[in-house]
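All protein chains of the complex are present and in place, except for one that has been dropped.
Right after this comes subunit A.
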Amino acid sequence: MIVVTVNDRLGTKAQIPAFPSDTVGQFKIMVAMKVGREPHEILLKRQGERPFKDHITLGDYGVSNGVQVDLEVDTGD
C-alpha cells in the first residue's frame, strides 16, 4: 500500500492510500471522495509533467509511497 499526497496548490492537501496497481481512474474516484468534486473534473499530474491518463496504473507512472501529485480542475479540453 502506498500513500499518495494530492495537493491542489490552493492550500489543501489530501493523503490517499492506494495500491500501485490501481489505475489513475480508480485513484481519481478516491480523490473525488476526499475532496468533494466529481471524478471527471479531476486532473492529476506531476509538477511540470503531462496529466496522468486514466487507464494507466500509478505504478506505471512511478508513483510510490509519499509521492505528491498536483490536482487541477479538468475542463475536458
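Everything below uses one rule, namely that contacts are C-beta pairs under 8 Å (C-beta built on N, C-alpha and C of every residue); 3 or more make two chains touch, one makes a residue touch a chain; residues count from 1.
The rule is simple: contacts and distances are computed from a predicted model.
Per the UniProt record, the absent chain's protein name among "Proteasome subunit beta", "U4/U6.U5 tri-snRNP-associated protein", "Metaxin-2" or "60S ribosome subunit biogenesis protein NIP7 homolog" is "U4/U6.U5 tri-snRNP-associated protein". The set of subunit A residues touching the chain not shown comprises 1, 3, 15-22, 26, 29-30, 33, 57, 59.
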